[in-house]
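A single protein chain has been omitted from the complex, and every remaining protein chain is retained in its original position.
Per-chain residue numbering starts at 1, and chain names A, B, C, D, E, F, G, H and I are given in the order in which the chains are listed.
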Amino acid sequence: MAISAFVFVDVIGDHTKSAFKTITRLPGVKNLYSVTGPYDLIVDIEADTLEELDESVLSQIRSVDGVRKTTTSVILKR
Amino acid sequence: MAISAFVFVDVIGDHTKSAFKTITRLPGVKNLYSVTGPYDLIVDIEADTLEELDESVLSQIRSVDGVRKTTTSVILKR
Amino acid sequence: MAISAFVFVDVIGDHTKSAFKTITRLPGVKNLYSVTGPYDLIVDIEADTLEELDESVLSQIRSVDGVRKTTTSVILKR
Amino acid sequence: MAISAFVFVDVIGDHTKSAFKTITRLPGVKNLYSVTGPYDLIVDIEADTLEELDESVLSQIRSVDGVRKTTTSVILKR
Amino acid sequence: MAISAFVFVDVIGDHTKSAFKTITRLPGVKNLYSVTGPYDLIVDIEADTLEELDESVLSQIRSVDGVRKTTTSVILKR
Amino acid sequence: MAISAFVFVDVIGDHTKSAFKTITRLPGVKNLYSVTGPYDLIVDIEADTLEELDESVLSQIRSVDGVRKTTTSVILKR
Amino acid sequence: MAISAFVFVDVIGDHTKSAFKTITRLPGVKNLYSVTGPYDLIVDIEADTLEELDESVLSQIRSVDGVRKTTTSVILKR
Amino acid sequence: MAISAFVFVDVIGDHTKSAFKTITRLPGVKNLYSVTGPYDLIVDIEADTLEELDESVLSQIRSVDGVRKTTTSVILKR
Amino acid sequence: MAISAFVFVDVIGDHTKSAFKTITRLPGVKNLYSVTGPYDLIVDIEADTLEELDESVLSQIRSVDGVRKTTTSVILKR
Partner (left out) sequence: MAISAFVFVDVIGDHTKSAFKTITRLPGVKNLYSVTGPYDLIVDIEADTLEELDESVLSQIRSVDGVRKTTTSVILKR
């Protein structure tokens, strides 16, 4: 049973385009949205286990140049 | 070209289950997620025009019993 | 020389439609927008003096049923 | 593989003791702490699936009398 | 049908004047206001599509020297 | 009719004394207070027009070394 | 040597006018301003001692009908 | 070795005086201050164990009429 | 009687993995969790006295490369 989550990403001003291009190619990224409102990007991610979600998806997103802050919201029920 | 948006919903404690059931049936709701993190529910909504997004989807979500605050994030690019 | 300002309005859930209708008819309201993001409504207001802005426009908006909080931003330069 | 999470609970003043007693008996609650700092209680919870975490643990905690706000933090790695 | 939005801009102290001059000349900027209150500038922008709003207007505003944070509010109804 | 406003100034730690000395000498500054509470300095300013308030007073205060954030509150009625 | 302070007052919507009238007549109130920005009213108060500032001025302002929150800023130097 | 802590108390407007009188008489309260700034009262408390700090001091302060929110700061070193 | 506490750690983007490795080896660290939600890491710590909690555990965590902010929550009762 795959684990899915939304990651709300706050990016430093002029890095939004480059961050968008980099994140799109990361493993575990199902969808990526450039959005209005309190966040700059929303990433729809998935992995087989919570540890994999952390190790191979979340930590990569956090390391993208210009990413200031990430807040992760795990999907409990749809 | 359809307009899509995410709505972050903060629900008063014991209304989360009932709000989930009500929102699922609303027009324009593509997906509904019960989540962890700073929000209780995330609604993936869609309409043909921004006015329709407001009139027939957003205003209905805001009126659901127990909904304390909604913040809407329009999808600019995916 | 008229004084112009934006008023960011936070409305209690199911009052947004009624608040929109009431505010549209208030004196001094040039434009009214239902919006996404951290606020529910943005009001573009105008008056001849700051005192008139307060007495006959702002205080009326604050008294509209369902208005939880208003934050006013005076236009200094355009 | 069990899913574990911390739930940070903000309780209305004089309900802290009663909320502590009620939450201790809820299913899925491994540990419950009364704490200092920005929260009143921290609940260490566990379930077999994310859906069960939501349905039979989180929604119960949210419904406890006096619980004002809950924020859930899923454990990704230990 | 054009898409319109307000962009609330927080500028690092002594860049406000230069940011004002730069943003005024950007494509898609209908009006630009220097304001009081929680933001430094408010930009009234417009584009034919949401993607164009993002690509050719918002990303440019975010890249202006001294812009610390932008929050975008899409106009749903007027 | 002069326009008056309060400017709440947040200063980076060890610049408070120097910022106080610099701001005191700026045009349009009626009173300057070193204060306790959420702000470091409060400036009581005045100008003939809102544009002048912005151009020759506010933008100068924002450019003072060590000023991290300013929030302006226009006086509507006294 | 008199003690002076600013009190930032957040008022519930439609009580702003009545709160303004009541506070103007309170002892220790030198000036009262209806303002824009994050607060609704700013009160310039004075007393001979800090205890008097608390007992006969601040506690009265807090008790005015519709006053939701007050934040006090003591003037250290002018 | 006694455990000491500061409790920052946010009180609903007109209850500050009555809350001050009630809290002064509570067991474990070494000092009580009415203050300016982001809080209304600061309580200097002490108990022999953390559990006693919670049970017989903190829970009592939380139950005082008009207390909206408490934040506790344990003293680690002096 | 040992003193236990939770430390909520906010880490600068790409330091999360290295911070996790460093903190795991620190004295006084019972458990360390990589988590979702408003924090990046939660550390379950223990010491014989509050002073030891501060000197040999908390101050070490604060000094780990990439740690932006820590908030400590002492366990009063379990």
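Note that a residue touches a chain if its C-beta (ideal position, glycine included) is under 8 Å from a C-beta of that chain, and two chains touch if they have at least 3 such contacts.
Source: prediction; values computed, not measured.
Chemist: Pick out the residues on chain G that sit against the missing chain.
Modeler: 1, 3, 49-51, 53-55, 58, 74-77
Chemist: List the residues of chain F that touch the chain left out of this view.
Modeler: So the residues of chain F touching the unseen chain are 13-14, 16-17, 34, 36-38.
Chemist: Against the chain that's been left off, what residues of chain D make contact? List them.
Modeler: 36-38
As a working rule, only the chains that are shown with their structure count from here on.
Chemist: From the centre of chain A, which other chain's Cα mean sits the farthest off?
Modeler: For chain A, the chain whose C-alpha mean is farthest off is G.
Chemist: Quick one: superpose chain C on chain H by CA and send over the rotation angle as a multiple of 5°.
Modeler: 145
Chemist: Where the centres are mean C-alpha positions, what is the separation of chain C from chain E, in Å?
Modeler: Their C-alpha centroids are separated by 21 Å.
Chemist: Among all residues of chain H, which ones touch two or more of the remaining chains?
Modeler: Residues 36-38, 54, 74 of chain H touch two or more partner chains.
Chemist: Going by the touch rule set out above, what shape does the chain contact graph take here: line, ring, star, complete or other?
Modeler: Looks like something else, not a line, ring, star or complete graph.
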